[in-house]
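One protein chain omitted, others in place.
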Amino acid sequence: MEIGIIGLGKMGYNLALNIKDHHYRVVAYNRSHEKIKEAEAEGLIGAYSIEELVSKLSMPRIIWLMVPAGDPVDEMIENLIPLLDKGDIIIDGGNSNYKDTLRRYKMLKEKGLHFVDVGTSGGVEGARNGACMMIGAEEHVFKVIEPIIKDICLEKGYLHTGKSGSGHFVKMIHNGIEYGMLQAMGEGFEILEKSQFDLDYKEVAKVWNHGSVIRGWLMELMERAFEKDPQLESIKGIVHSSGEGLWTVQEALELQVPAPAITDSLFVRYRSQQEDTFTGKVIAALRNEFGGHSVEKK
Amino acid sequence: MEIGIIGLGKMGYNLALNIKDHHYRVVAYNRSHEKIKEAEAEGLIGAYSIEELVSKLSMPRIIWLMVPAGDPVDEMIENLIPLLDKGDIIIDGGNSNYKDTLRRYKMLKEKGLHFVDVGTSGGVEGARNGACMMIGAEEHVFKVIEPIIKDICLEKGYLHTGKSGSGHFVKMIHNGIEYGMLQAMGEGFEILEKSQFDLDYKEVAKVWNHGSVIRGWLMELMERAFEKDPQLESIKGIVHSSGEGLWTVQEALELQVPAPAITDSLFVRYRSQQEDTFTGKVIAALRNEFGGHSVEKK
Amino acid sequence: MEIGIIGLGKMGYNLALNIKDHHYRVVAYNRSHEKIKEAEAEGLIGAYSIEELVSKLSMPRIIWLMVPAGDPVDEMIENLIPLLDKGDIIIDGGNSNYKDTLRRYKMLKEKGLHFVDVGTSGGVEGARNGACMMIGAEEHVFKVIEPIIKDICLEKGYLHTGKSGSGHFVKMIHNGIEYGMLQAMGEGFEILEKSQFDLDYKEVAKVWNHGSVIRGWLMELMERAFEKDPQLESIKGIVHSSGEGLWTVQEALELQVPAPAITDSLFVRYRSQQEDTFTGKVIAALRNEFGGHSVEKK
Partner (left out) sequence: MEIGIIGLGKMGYNLALNIKDHHYRVVAYNRSHEKIKEAEAEGLIGAYSIEELVSKLSMPRIIWLMVPAGDPVDEMIENLIPLLDKGDIIIDGGNSNYKDTLRRYKMLKEKGLHFVDVGTSGGVEGARNGACMMIGAEEHVFKVIEPIIKDICLEKGYLHTGKSGSGHFVKMIHNGIEYGMLQAMGEGFEILEKSQFDLDYKEVAKVWNHGSVIRGWLMELMERAFEKDPQLESIKGIVHSSGEGLWTVQEALELQVPAPAITDSLFVRYRSQQEDTFTGKVIAALRNEFGGHSVEKK
């Protein structure tokens, strides 16, 4: 069996190696050619254009996209369409918005091409040694790719979530839950930090990982982070976000699901990127007006 | 009719003048004597000790405390007790926690002294020219002080809210609602400020004050604030709080009333006083661990 | 001066009467013809088709749409386009999403037609006797319609907020702030209601309207509502929403403005429409698993 991989970033590259390890023939393309050479050195078959990649695969072709979400996915699909034949399969393994996925699926279906969405969790390490995958696809298409999926995921680490879009959707919700969990952990440790007790945060995270209700991978990472920097003194509390938390909140709003914890998690991240806020200025100015409370001048 | 005022701060001083304007005999005491002289110059009767104040009032005495909430109220009451006679009335016109009020009421009642709690709104201007007062008192005690209250408040601007504690309680909730309203206004104006439109905030506040659903005194103050500083460039968005918002949230928690808007208003204020947060550090550190997301180094 | 009104619903009908009172010639069309007859009886000029309406106006025509936001606005504009001449003005006086407004403005501009967005506050009473309006329009177009706007609004009750879209945008934020204010009031009164005190809510609202910091129109309405039903016993706490609160939150998310109070207000409304929640079931089930806490069976 064989597969083409487009996009040899951190995730794509490791996924490609993971697949190759399981004795598949992997043809790999990347915009920057250096990365292709690196891949060739590892035993992957390099392709220096998508035309070359397509030509090196036999039908029905399976082409796995690992390019950034958004326009790059659309562009790559546009470029691939004229090169492909009916029955070929494109897999989008990135963090795409499931609504884009639904649109792309429909468009490709009309052209006789199959489109599969794969939400991937587990980070770079997972991509390399055993990932967790949520796959949206028609049943018969899923059957075609299942052998590969099975090989590159952890045992029980993949799920055919249902029809097109469902893979990216379930991954999106996974990330939304993650936002809320991270925020809860952040709040908890900040209360510990402000408290009268003199606690060893690493030891706290560690004990919580041995038998407590909140044990889990995130708490293990917490332990690891405090091991490196016991008070997190070296870093700033500025938190960025990559889109899936926002989409989860937007989805909650559309479906009228009260989701205050996940939403607050997102707002806290936005706030962390602001030095000062207009909201605060407004309130300070108003308190000064009605109560004569002094404002802090710049 | 006559009354003693203890505490000639911004609020107490103006309240004393307001009462005097209505032809009451006002005996005024303050810790710092300069303020007493100022009061005398305005026609108030100065008292340079609380003994003097008590001795200058005829029974049943009415003594209005305008001292800071907390210990100062307890101390002043302790000092007054040996000087007073059964049937005398102490009024606490400050922003006391209603639970303290209930405790003080009970303690004074056992000694035959009356205790009245008055929550005052309307700011310094209101204290001087017509306040809004919420009064917790036994019916017969309220009847005694009602003539004064009626004179110094705006028309319809006072309410006997019920038994002891209710005046401070209703005032506390008033402030809690105020927290939420201020926050909603802050959020609204920050969205305006971040938007693609080039808006004149003062004009926006002004038009909202002429016929809109959200017109009110706070929006008038908003207009005034933007008139002084159209972009609020001169001030920092750091917001302090004086206790009543916190007490409102604590009360909501005890009574199991979901109060997310008022609570978030309080948290936003706390956050405004932090430069960086441990919560943010924790989340940034965790994202770095699982996703290799870069952290911002200090 | 003359104007055409399309849509004689509650708001449109009263607005038409308001304009007529100021001695404008008002041509009025409505889908249901009965309402047109009613309008004729009040002195408005009826038009039984939009063709008739257009033909009864001289150029440059001013046509004010008061139809429901969304598709009806698009449909009416589509129907009007072939009937209008360059330089004619369409006003959208409904609660349209400002993004739709920007799209319609651009499309109409290409056809030589002017498009003005008017956000209206003040309810039916305002529409009839003096509204509060936020107007997005090109300067020279605004100048054309300003005389009418001035006549039908309260004194100082209108603002040319800026370019196209800004009127609906500012109105949207107005409603967002309103959501937060209502929620804060709701929380405050629920704490009063759950408290140990036996309060007369109408009297509380009333005293707050006489000199307090939170006095305003909403508190006046609160007083009125409690006057009709002192404990609100006759109604259910189910709160619907018409879109602008949702749009405000969506805008906050896009602009990365932390807006927890307005967002919580929206979630509380959504929650009020649910009898039971899946969120609650999930948590109850989990607590049962780890702590043996009993669940309530259906």
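By letter and in written order, the chains are A, B and C; residue numbering begins at 1 in each of them.
By definition in this document, a residue touches a chain if its C-beta (ideal position, glycine included) is under 8 Å from a C-beta of that chain, and two chains touch if they have at least 3 such contacts.
In this text the structure is predicted, and so the values were computed from the model without any measurement.
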{"item": "Hidden-chain contact residue, picked from the options A:6, A:47, A:132 or A:295", "value": "A:132"}
{"item": "Selected residue (touches chain absent from view) among A:73, A:173, A:232 or A:246", "value": "A:173"}
{"item": "Identified contact with the non-displayed chain, of A:14, A:30, A:96 or A:183", "value": "A:183"}
{"item": "In chain C, positions touching the absent partner", "value": "10, 123-124, 182-183, 185-187, 189-190, 193-194, 217-218, 221-222, 224-225, 229, 232-240, 242, 260, 264, 268-269, 271-272, 276-293, 295-298"}
{"item": "Residue numbers in chain A that touch the chain omitted from display", "value": "121-123, 126, 130-134, 153-159, 161-163, 165-166, 169-170, 173-174, 176-181, 183-185, 187-192, 194-195, 197-199, 203-204, 206-219, 248, 251-252, 255-262, 264-265, 267-268"}
{"item": "Contacts of chain B with the absent chain, listed as residue ranges", "value": "213, 246, 249-250, 253, 256-260, 263-264, 266-268, 270-271, 273-274, 277, 279, 290"}
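Definition applied: only the chains that are shown with their structure count from here on.
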{"item": "Most centrally placed chain - per-chain CA mean versus overall CA mean", "value": "C"}
{"item": "Chain A and chain C, separation of their C-alpha mean positions in angstrom", "value": "39"}
{"item": "Length of the line joining the C-alpha centres of chain B and chain C, rounded to whole Å", "value": "34"}
{"item": "Sites on chain A at which at least two other chains make contact", "value": "260, 264, 268, 271, 277, 279, 290-291"}
